[in-house]
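Structure provided below as structure tokens; questions to follow.
For this view, one protein chain was removed and the others were kept in their places.
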Amino acid sequence: MRYIGLFIVILCGALLLYATQDFPAWGDPNSPASSHVSPHYIQKSIEETSVPNLVTSVLADYRSFDTMFETTVIFCAGLACLLLLRTFIQERGNWYYRHIPTEVTLHIKDARRIPKDIKDFERIDTLWVPYDLIIKTVCRICIPFIQLFAFYVVAHGDFSPGGGFQGGVIFGASLILLAIAFDLRTAIERLDEFKLGVLSALGVFLYAGIGMLCMILGGSFLDYSQLSKIFPVDPVHIRALGMLGVEIGVGISVMAVMAIIYINIASEGRQDEGL
Amino acid sequence: MSAYPALVITIPLLATFVGTGCYWLNRKLCYPVALLGLAGSLYTSVCLLIKVMAKGSIGHYHAGWTPPWGIEYRVDLLNSFVLVIIGSVALINLVASYLNIEQEMSEKSGIFYPLYLLFVTGLSGVVITGDLFNLYVLLEVTSLSAYALIAMGSKDRAPLASLNYVFIGVIGASFFLLGTGYLYIMTGSLNMVNVGALLPELYSSQAILVGFVFCIIGVWIKMAFFPLHVWLPNAYTYAPIAASRVIAPLMTKAMVYVMIRLMLTVFRPEYIYAVLDLQNVIVWLSCLAIVAGAVMALAQKNVMKMLTYIIVSEIGYMVGGAWLGNQAGMTGSVLHILNDALMTFCLFLAVGNIGVLGKGFRLDSLQGIFQKMPVTMACFVLGGLSIIGVPPTCGFFSKWYLLNGAIQAGHYAFLVALLLSSLVNVILFFRIFEIGFFEPMSHGHTYAHQSGGAIQEAPISMLVPLILVSFGLLVVGLYSGLIVQQIIVPFLT
Partner (left out) sequence: MHEFFMEIVDKYNYWLYIILMMIGLYAMIVKNNLIKKLVGMNIFQTAIILFYISIGYKEDATLPIIVNAHGVHSPEELAINTAEYINPLPHVLMLTAIVVSVATLGVALALSVKVYQQYKTLEEDEIRMRIRESSL
């Protein structure tokens, strides 16, 4: 197997390198890639879409159809994790509960004997992790600021590096930080499977819905200038607002899917205990 | 500029998101939403086909920007033809597999339907798009949903088969992306028609040659062209029957469409047939694929695995036909996309109904099955005759065009491979007919009075689609001349 692999890799590498002698010089501003389609984006972006960040204007306006399917890809990955891993069978057979007033730990092997008076007992994980005050306090202080920064990245994506994907991932990372610093059940209490699932579908539905609205108003799909028929903004600036709308949809969806993927893989689908 | 090309994709996409929301809000609505989405998509693609046949190709500029600055959807005869095939197979399969899905995955069936819709949306998008990078993104949407659908099958073999498919599929898609990157460096554009117009000055460049090689190898990996087919048998055999019935007929045929589109629109026929000298080599490779697929199918003891190796053999027909270099060969290849999708779908529907009996798919457990399931096996016989190539079923007509093309181009090896694989298919199917129809003598004497041919047919919702599709085989065969005249020949000239 090793020799077949080596042979394939050397053959592909040699083919790819053989072709580089034809490439234009690196960094040449007159190469075909930099002189055919992209000068239009650089010169006309502010005039046609009033957005200075060229990457956002190409991503969310000129090639917005691609971005819709990119969001669909991440949504599909979240659905796939749910479909593959989610089980409703609690097969552990090992539950640990701690009685809070007396700090006595109970090891329960039979599901019928779980204590009914549950508010005096708290559940602890099977793989016991030491209680660390510094990590919990610092993370509890940091998480709101991380989420605020995520909102800033989404909203300011038109003028500085940022956008829907980046902001959504930062927000999702704050939820994962909550799950790692405390335990998985704390994160699931904040956003349970129902809310995460509906949010992920809602985000992409917002994107496709804006596109459908533009088509109903009489243009092509995702042509934001048609929205100026219902909002009192001129057709150039409405494009920046339309871009903001779709970026918010993307951010919501990415955030929910990041959390879904983490929760399902860390708990192997049972959603009760994790890392 | 009409709205139909965008509607074909957005209706099932919106139905996916609504269906996902319904899984948590009201579980009973998932199946009706999925049916509505697929029905809407099929209706718009039929309208699109009628419009294109009347007026010529239609374009849709997304977000209002003209190409090459925006993304364009160009629908011509080939596009709309393949779109109708995809829509109809997907809708008929959803109706036929409802009971299977509810039985195998009862609590998670509400997530299965959105993934199914996403698969069909991605596949329709691959066929309808006119932009190379959009093709890559839609290919990944299709592949991701296929990986998840396949892994829901039998508990012990399906996840590993799907993981192997993941690795090989990622290599294929990344090779396609690399090829597109090379084309972008040399031409600066991503739109298919625009690249096709810019390429003729660059025909002698090595970067274009390597770009072409990597694009084609990426597409070959995804269509399971021998010897890159190693993911196909395991992935399609161990998948749940509802998923393999839609993935097996459609996925590889859509990749054949992509190859034909790359050959005819992006790298034009002058490059493919005149400048490159690879025609002979590739037709020999496809002869090897046909023979290898047929031989490996003979060695199988499981009916589903045998059918998947027959798919490998049929892909060899289509690749060889497209690379023969004359109009008859290309006509045969395009007609075979339609015929092979229908034949494979019919056979998989019949095999799925056999699975209802609960005895598995091994050849020796099929004894006496003609008495127990007469309607299903009658349709299986029709499908088998179509693969062998008996007139008036549809398989005969596409083989006729391919044989004509081989004689015209002087490739007698391809001719011999086609005839040889027809003979091997005869052996394969008549072996099943014999096991199913004639019970061994010892069983016949002891059980003849007791079982008396008790009929244990599959439920009506599984039988009616099967009968519909097998009639479709006959109807498409009889109307083949009309299809070739109205759709394929105007496209190729």
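Each chain gets a letter, A and B, in the order it is written, and its residues are counted from 1.
The working rule: a contact is a pair of C-beta atoms (placed from the backbone, for glycine too) under 8 Å apart; a residue touches a chain by one contact, two chains touch by 3 or more.
Treat the numbers as computed from the prediction; the structure is a model and nothing was measured.
Of the candidate positions B:Tyr4, B:Trp65, B:Phe81 or B:Tyr147, contact with the hidden chain is made by B:Tyr147. Looking at B:Leu78, B:Leu177 or B:Leu232, the residue that reaches the missing chain in the full complex is B:Leu177.
The chain not shown here touches chain B at positions 133, 137, 140, 144, 147-148, 151, 155-157, 159-160, 162-163, 166-167, 170-171, 174, 177-178, 181, 184-185. Residues of chain A in touch with the missing chain: 1-2, 4-6, 8-10, 12-13, 16-17, 20-21, 23, 25-29, 33-34, 37-39, 41-43, 45-47, 50, 52-55, 58-59, 63, 66-67, 70, 73-74, 76-78, 80-81, 84-85, 159-161, 163, 165, 261, 264-265, 268.
Following the convention adopted for this analysis, only the chains that are shown with their structure count from here on.
Within the complex formed with chain B, the chain A residues making contact are 15-16, 18-24, 31-38, 40-41, 61-66, 69-70, 72-73, 75-77, 79-80, 82-84, 86, 88, 193-194, 197-198, 200-202, 204-205, 208-209, 211-212, 215, 219-225. By the touch criterion stated above, chain B contacts chain A in their complex at residues 1, 3, 6, 10, 13-14, 17-18, 20-21, 23-25, 60-65, 68-71, 107-108, 111-112, 114-115, 118, 121, 125, 131, 133-134, 137-138, 140-141, 144-145, 147-148, 151-152, 159, 178, 182, 184-190, 205-207, 209-211, 213-214.
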